[in-house]
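All protein chains of the complex are present and in place, except for one that has been dropped.
Let's look at chain A:
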Amino acid sequence: MFSRWNWVACGFYLVLSICSPDASSGFVQSCGHIIPESPVLALGSNFTALCILNESCLDFGNIYASQIIWKIKNRLVPKEQYREINRTVSSVTFNDTSSLATPLTCNILADGQIEQNIYGITVTVGLAPEKPKNLSCIVHQKSKFTYSMTCTWYPGRHTFLDTQFRLRYRWPEQIFPDCIPKDVNNSCTIDDSQFFVNTEIWVEATNALGKAVSDPLVVDPIDIVKPLPPQNISITSGLLPTVLQLVWENWISDAVMTLKFNIRYRIAGDTNWMEVPPEDTASPRTSFSIQGLRPYTEYVFSIRCMKEDGVGYWSDWSEEKTGITIEDQPSKGPPIWRIIDTSQSPACWTVHLMWKALKPYEANGVILQYELTVRDKSSLSSPVKKYNVTSTNHTLQLREGTYEVTLMARNSVGPSPPSVLLIPASNSKAPVKNLRTLPKHDKLWVGWTAPNNYVLKYVIEWCLMSSSSDCIIEWQIVLGDVQGIDLKGIKPFKCYLITVYPLYADGQGSGQSVKAYLKQDRPSKGPTVQTKKVGKAEAVLTWNHLTVEEQNGFIRNYTILYKTIDGNETVVTVDPSKTEYTLSSLTSDTLYTVRMMASTDNGSRTGPDFTFTTQKFGKGEIEAIVVPVCLAFLLIVLLGVLFCFNKRDLIKKHIWPIVPDPSKSNIAQWSPQVPAKHNISSKDQMYPEGSFTDVSVVEIEADDKKSFSEQDLKPFDLLKKEKSTSEGHSSGIGGSSCMSSPRQSVSDSDEGETTQNTSSTVQYSTVVLNGYRDQTPVQVFSRSESTQPLLDSEERSEDHAGGADSTPQRQQYFRQNGGQDETSTDRPCFERTKQITHANEGDLVGFVQLQISGQSSQPLGLGMEKNIEEAAVSNVLQTCTEGQTVRPETVEENPLSVDEMPKSYLPQTVRQGGYMPQ
């Protein structure tokens, strides 16, 4: 299998070899060739190629020049560019070589359409080199004796061809080897450079299309030297604290080149270089003393050199070397200031003295200690106190007064000049005016207008305001002719409190303060708003001020934004000093969303949303509704009562059916006290002047004979007031039920006992008409509501009156106006109400006695009639207050007929074991 593939591969290679133009020299000869062979052409020029067919092919294959076609790569060249020179030569012409590509092939169309390649050439298109320009050279010193010269030039445009550059140089009678650049085409370095001979230097650029030569540069290499910088620099400090001496070595000997120098220096840690005046170092040298330096200061030095005449190049700066000047005594005293704490006692000061450490250029060495002197100027006899302090603050306990504090800083050489601080008893001098601030990049400028008096110094205090910690004071002292300073180290977005004190020769002015920001930002958070009170159409919002850390600037205003769910947002601007605001004109019973925004000069920040719902009713609205409704209800009730009262007859008719008047019954005659016959034709006789009706209802269990004893009847003695006689008269048994106490009888009868126990219950009503004053009552009647047949009662009157055993089980006693409530409500109508006194319990039980106008109660008994008479008068008086028509006149208006005249029975005495109807 493998050997078969080898045979196939060999056969394919043989065919390719025959067809290949390159095989012409081989065992198969090509049918033609192209002239020129692989040309290099200038870009943009014209070009003509000839394809020449071999005579042998003409005879063998009938191939002629007319059949030749030209191709660039695989693209056919238009036949307009062909020209058949003779039957074996065809030419093709290109007016612009930029359209050419590789390969250019000559082909034959054999037998009409079969295309066969005859020959092909590679065409290279490019540009001739341009003349190199801007040739310049520099001689670098490599070591003490070796110098290399590097020349650079501009090589010109890209040629698209392999172009060689070579740097050539020569002396008038000597040509040196060419310098051929490596990897680049614009520079070359000559290792050995000889000085003091003018050297001619030029560049040649060569490629297949030509050669270009730069303009020659004629230069003595010594004039283009860049020497090595000085080496082995050493620095020594002299006897003076302001001088350092530099010593160095030069790489280049004076025989070759004399040098001049530049010396630069700076304070260690500083970036700004200072330079020794060039004219001071313009001559050859290997040392130099630098003066005017600061004592006890570390300096960094660096040197460079160049040819003395200035022709050539400066060397690089040497490596940096440091040196320190020796110490000197401090140049000035430390700035000193104080804080006076009078919190313990106004007369006893705690004075915190503080001073700033001298700057290195002021201290001129290491400060060993501070010497503090305090002199009490208000008391010349007080000794001067001296303190040696190593820190930069000291606290003293002083009495209130004027003190002079002197401070000196001492180093190993000596003390500084003294700094003096006057502490007056009071800061009563004039303050600065027009204190203001202005941010300047990263500094905060503080300016003020000087007072009218001469100011020695100003003290500027500032501190970062914080809500969580005390203000840590920083301070600075400036001279009196200064009216503004830049505060450094000020942080942006922080509030600073700045205070300026003027210091006078004889005192101190009061401080003026101002708050300032270096840079403002919008608040870091917005205010949290909430409601304090919500009404129907208004809501009281409240919020807390942002802390100073959250403000990030001066709060210019608060903005309240509120809206309903689907409504437009309403914006209200509030003064920043406020913490409360009332929203008005709100819609009742509506959900509102409110948020609050705090604004500085640089933006705003909104706090969280807060929602609240307005109330449905406003304050007093409910009362305004409820009270009229209640009043209306009461009015209706009152009207209803009045209506009932007016229609009482009708009501009575329907509710209390007319009961036959017991007085008309024969049973009235059983009472032995009542005259058997009354003249009832005359109303005067019946109701002489003040008639009295007293109705009492007493239920007594009939089966309990003991219940009729005086103990059971005692409570009924408490009756105080009486109803009018007309009422008692007109209503009778039924009328009393429309009023008050008589209702009890109604309820009793509603309970069904009456109807159900008609045979067992006997109701009695006793109407007593007292005579006027000492007159004998003309008529006393009582009425019974007994459901028993009256006739039966009459028939059994004797039995009924005499023995209680035969009475029904339950009995009621009516007492007129027996209701206690009415007694209380009617009390104002009485001039005076006498208390009911108990009668002789042995003889009398539970009888009510009412007296008028101071008449004393009297025991019941034989005087009974009189008492009854007086009670009748009082009842007449009482009824006038009730607005009732129960007056004596009323009685006249409603005269009772003889038939209707009640006839009551009135048991005057109660025997033991019987009952006592009242």
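The criterion applied here is as follows: a contact is a pair of C-beta atoms (placed from the backbone, for glycine too) under 8 Å apart; a residue touches a chain by one contact, two chains touch by 3 or more; residues count from 1.
Note that in this section contacts and distances are computed from a predicted model.
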item: Hidden subunit of the complex - UniProt protein name among "Probable strigolactone esterase DAD2", "High-affinity nitrate transporter", "GPI-anchor transamidase" or "Ciliary neurotrophic factor"; value: "Ciliary neurotrophic factor"
item: Which of A:F195, A:Y387 or A:F610 contacts the chain that the document leaves out; value: A:F195
item: Contacting the left-out chain in the complete assembly, out of A:I222, A:I336 or A:I560; value: A:I222
item: Residue touching the undisplayed chain, where the options are A:S98, A:S253 or A:T322; value: A:S253
item: Residue ranges of chain A at the interface with the undisplayed chain; value: 145-146, 171-174, 192, 194-198, 220, 222, 253, 255-256
